[in-house]
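The complex appears here without one of its protein chains, the remainder shown in place.
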Amino acid sequence: MAFLKVEDLKVHFPIRGGLFNRKIGAIKAVDGVSFEIEQGKTYGLVGESGSGKTTTGRAIVGLNDITEGTITYEGEELNKKGKAIDPRRDIQMIFQDPYSSLNPKKRVLDIIAEPLRNYEKLSRKEEKDRVHELLEQVGLSPESILKYPHEFSGGQRQRIGVARAIALKPKLIIADEPVSALDVSVQAQVLNFMQDIQKDLNLTYLFISHDLGIVKHMCDEIGIMYKGRYVESGTKQDIFNNPQHIYTKRLVAAIPDIDPKKRAEKKQFRQEVQTEYEQSYNDYFDNEGLAYGLQSVSDTHSVALPEKG
Amino acid sequence: MESKVVKADGTPQAVTKSPSGFRIIWREIVRDKIALVSLIILVLISATVYGVSLFLEQDEIVKVDLFAIHEAPNDEFILGTDYGGRDIFGQLIIGTRNSLSIGILVTLMTGVIGVIYGLVSGYFGGTIDNIMMRIVDFFLILPFLMVAIVFVAIVPKYGVMSFSLIMTAFLWMGIARLIRSKALQEKELDYAQASKTLGSSNFKIMMTQVLPNLSSLIIVTMTLNLAANIGLESGLSFLGFGFPESTPSLGTLLSYATNPQTLEFRWWIWVPAAVLILVLMLAVNNVGQALKRATDARQRRG
Amino acid sequence: MWKFIVRRLFITLPQIVLLSVLIFLMAQMMPGDALSGLIDPNIDPAAIEEQREKLGLNNPWYEQYSDWISGALKGDLGQSFVYKMPVSDLIGQRLVNTFWLSVATLIITYLIAIPLGITSGRYNDTWADQLITSYTYVGFATPLFIFALVMLWVFGYMLGWFPTSGSVAPGTEPGTFDYIVSKIQHLLLPAISMALITVVNTVQYLRSEIIDTKQKDFIITARAKGASESRVYNRHIFRNSLLPIAAFFGFEITGLIGGTVFVENIFGYPGMGQLFLQSITQRDYSVVTSVVLLFGIASILGALISDIILSLVDPRIRIK
Amino acid sequence: MSKELLEIKNLKTSFRIKDDYYAAVDDVSLTLNKNEVLGIVGESGSGKSALAFSVMGLHNRAKIEGNIHFKGQDIANISPAKLNKLRGDDMAMIFQDPLTALNPLMPVGDQIAEAILLHKKDMSPKQRREKVIDLLNKVGIPRPEHTYEQFPHELSGGMRQRIIIATAIANQPELLIADEPTTALDVTIQAQILDLIRDLKEDMNAGIILITHDLGVVAEMADRVAVMYAGQIVEIADVETLFESPQHPYTRSLLNSMPSEDESQDKLHVIQGIVPSLQNLPRKGCRFAARIPWIDESAHEENPELHEISPGHFVRCTCYKNFYFPDESKEEQVNGVS
Partner (left out) sequence: ACNGGSEESGSSDSEGEGSSEGSDSEEEASEDGLYSIDDFSTDKTNEGEAIEGGNLNFGLVTDTAFEGTLNWNFYSGTYDAEIIQWFDESLLSSDENFLYTNDGAATFEPSEDGREFTFTIRDNVNWHDGEPVTAEDWAFAYEVIGDPDYPGVRYGEDFTNIEGMEEYHNGEADSISGVEVVDEKTLKVTYKEATPSLLTGGIWPYALPKHIFEDVPVADMIESPEVRENPIGFGPFKVDSIVPGESVTMVKNEDYWKGEPKLDGVTVKVINPSTVVQALETGEVDTVDSFPVDQYPDNADMSNVEFLGQTDMAYTYIGFKLGTWDADAKEVAPDDSKKMADVNLRKAMWHAVDNNAVGEQFYNGLRWNATTLIPPSHPEFHDSENAGVEYDPEKAKQILDDAGYVDTNDDGFRETPDGEELVINFASMSGGDTAEPLANYYIQSWEQVGLNVQLLDGRLQEFNTFYDRVGQNGNDDPEVDIFQGAWSVGNDINPAGLYGRDALFNFSRYASEKNDELIAEGISEDSFDVEHRREVYNEWQQFMIDEVPVFPTLYRAELVPVNNRVQNYSIAFDWSELYNIAVTSEEAPAAE
């Protein structure tokens, strides 16, 4: 039984208009996405802007309503009303922008204690102790407790966000581009730290990013999204060493190389991919420009290709 | 906005404690000499008016004295008397108190209603928002004046409180719309979304997360509204639908000026009230504008 | 576009109906009726009672309402109890006056507001800006009616530059040149008085809008293209800042309605505002209801016009 | 004439905060040749944009000291009219955020045409329009005639950035400053835009200053690289040298903190602390010293200068000689807030 299983997830947003503000269409932000995550692993979700990564993540934590499909967490289907235990406690989220994800009017104490106050009845003292503990865990000094978010750097803020997310001892964390708003130097800080607590707390990550370099660094398995659908999924090696789908290839080719000497080589490669992309576009996408269903090419690796025959 | 400012100069090591929102506002007012003077004037006027009126009997002030009609300012009546022989100075004090009270009451009540309404509408959005905004639209087209007039006619005890209630019924929409649009933006921000994932109820998010972030906006708007509301009652009084004379207000004093004789020959009846209204509104407005600058980083002075 | 307008109007329909019911109810709540004013020992109370009966004033409000609304749907707003003439004729006379007064006010407002706002916004924190800002503050704090009274005194009587009451000089033939001149003379002073006060909002708005736009990135782009300061202002800043002002236009209409009530009373200008107050005090319900409805419709239309203008000038907003 | 297109000498750009001036660009000297891409990298707030804006004369309230020679002319203190002649014509700029850099109420074609209009006054509207269409073609916009009439909000980020580039190259500038031209874009689009800039450079033989904080972009694009920290250039070298043997502790830390191709290293390097704000910049001694506290103070210079350690390779402060990364196990201990 998979730890988290997403099956044929669809999230559509209505487009309203017409005489009575009726629904006249839908944005298919997520349109049939399936994947599984194993406990303790990091699953990367990659794709260009607007491909539906965030929407998928938000659907899992329950911020977006699901149009179709199921999300099963430890065998329990989410989004079913009337359950005794709230599995959402176990699923938390880290947001992209450390500046807007912390309420600027709240002290660190209140921010971190918020989930505790919602789920656990603690005394003042216990609560404070827990917050201290959490701060320590994310490497912030205890006196931070009375400060406001704007008194922290981006990296520190992101740590506060993490502290809040782990306060309820969740098992799954959705990290939506946790470092893309940060400077390179700070990025490293946050990434390292995320890896540390993953080990400490046996966390599972759904790591959303559009930076392939970081995904490669962080993730075990990767799913590539394009216009609300999966184009390819597999292990890190599958994706980076053996990309099958032309879109994946293009994505990989686009990563700038840190080595100036490979410049020409890289350019060459990119051009090849581009040519291939243009030539074989129709082989990979249907008439609407959407990806086909996934076909597995190995145990771990599947690619969106038209069904043969 | 906030994030940008911080991004540029948020050095935790060096900045011991960056000022909180209120502190910024306070600093801004102190720095702005005109606003500071305005604030001092306001405090002085309010203190005087509320203080002195403790020693004044409204009934005594409005007592008719047949033998002191239309007296020019003199030793006994510092600001003279009106056509009922009633002391203008006393009326001015009580009138200012009443007008200020109305202004404050209306501002507070519209504030509370508007904020809650706007918050709910903006926060929940969708159909709720749609319906709530239609209601607002409807209130906006109501003939305010007419309703006020009907009330004047049918409400038996027409005093500061009932007047404020009527005004409130028609003035909460502006702030509701403003708060709604801000709440719409604010609830999309990650911190509000984060609260949801942390299990906070909608009510809690609205009240403890979104609301505090609208506080400076609310303060600014309410201050500017206060200025407008002080002047409100005078307009209705002018049209003859304000307070009875037994409840003096700046508006009733001012409306004496509609009598051309008073306007031309008996300045002491209306000029002090006009000046006071002007001063009050200017002062409140100045403070409001300073607050506005304080909350808008780009306009902040220094 | 048309669809949008139709839809908007569709939404407003129930509002208008509700409004009319409400006004009717309120009218009924007011003590007295249109014939109360005739308390006169020379007039037989029986005759008054007979009139009441004839006019249906003794019917329950819903009957009066349904009579009125069914007439209104046919374009007949009923009969004024006081003026004894069709409400539509009565309003027709006044509407024209108020319309021109409003137009004049709007024109003057913009003629004053735009240069002031632009100066204030472009040269912010200079003495000129401070002067203009002070004016807006004082203007904001000055009650319209006091200001209008003073204007009437100074320019109407002391200096005698403008006529002091009415909408046209007695005896001028409609349609002649004199008539038009006289009309303009009569509405100029009220319009200026109102404009000088209402201008305040627009100036403040324009100023902050310009200061806002000045800091936008695309202004830097324009400078980087080598555009001179004046071109940057004329081509980019002013154009973009005037846009919300244009959208304000519709809402100004709503504001004007409130203003006309005061100004028309002070200047004895026979328009809708005057008619409104008068018919309320005289309990001329059919007129009150119609006037209020027109006010309501005007503000709805105002909002609609604002939206349409905005969608015309701002490509980002598309009305389907 | 020398082949130097741009020579910046001891440039100091200061902003007024409260009552004092604070230098955001502090004593920067640079040269740029024709047909050369100079990359400038550095953390947020290190003064990269301030430098670019100074060259373009776009600061309106900053104090600018030092010299900026462009084609032999000092443009640091030049009349606005003369500057306007240069801007958009001989030198042009590409901005970071393609949405806000375009006037939302003007058709994009007109915005490009404005650049032409301002410098080629004799062109007829028709010619101008043709030229714009031409430019749109050049930057790879599929249906130029159609796009001409469109408004910024109707275009995607990549398209908008192309419009901005088209505006910048409208008059074949000799100097092109690109301030983080791809930060807001997806990788695939980024690759396209970078290719486009590279092609244009070759076409126009222009000198390009490419500002970015993405080392990968620099590695792919630049001929020479300047690394900025806290308003100063801490290291400058040609691109191969810099990536092969980075010297300054900051450069080295930066490179180390990137997730790299080979996965030998599990942990990324973390630079302690953050870039200090303008008012809190240490103005004395090595500005980076606070972020490498394990290096002895004596390793730093009192007045750090650029040392030429090999031809064309300059490094500021002597601390590079003694720099080492602290023990891996200790490294994760990040400072808390004090």
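Order of writing sets the chain letters: A, B, C and D. Residues in each chain are counted from 1.
In this text, a residue touches a chain if its C-beta (ideal position, glycine included) is under 8 Å from a C-beta of that chain, and two chains touch if they have at least 3 such contacts.
A quick note: this is a predicted structure, and the numbers were derived from the prediction, not measured.
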Which of the chains on display does the removed chain touch in the whole complex?
B, C
Touching the hidden chain in the complete assembly: which of B:V152, B:A192 or B:L250 does that?
B:V152
It is residues of chain C that touch the chain not shown, namely 30-33, 35-48, 50-51, 54, 79, 82-86, 89, 93, 152-153, 156-157, 160, 164-168, 170-171, 173, 265-266, 268, 270, 274-275, 278, 281-283
Those residues of chain B that touch the unshown chain are 62-64, 66-67, 69, 82-86, 152-153, 156-158, 244-246, 256, 258-261, 263-265
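FYI, only the chains that are shown with their structure count from here on.
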Whole-Å distance, C-alpha centre of chain A to that of chain B, is 48
Can you work out the whole-Å distance between the CA centroids of chain A and chain C?
55
Roughly how many whole angstrom separate the Cα centroids of chain A and chain D?
31
Residues of chain A whose C-beta touches two or more other chains
147, 151-154, 156
What parts of chain B, by residue number, touch at least two of the other chains?
7, 10-12, 15
Chain D to chain C touching residues, read off their complex:
56, 58, 80-81, 84-89, 92-93, 95, 97, 100-106, 111, 114-115, 118-119, 151, 153-154, 164, 167-168
Using the touch definition from the top, list the residues of chain C that touch chain B in their complex.
11-12, 15, 18-19, 22-23, 26-27, 29-31, 137-138, 140-146, 149, 153, 211-212, 215, 254, 258, 261-262, 265, 276-277, 280, 288, 292, 295-296, 299-300, 303
Sort out for me which residues of chain A touch chain D in the complex.
48-49, 139-141, 143-144, 147, 151-156, 183-189, 191-193, 195-196, 210-214, 216-218, 250-251, 253-261, 263, 266-267, 270
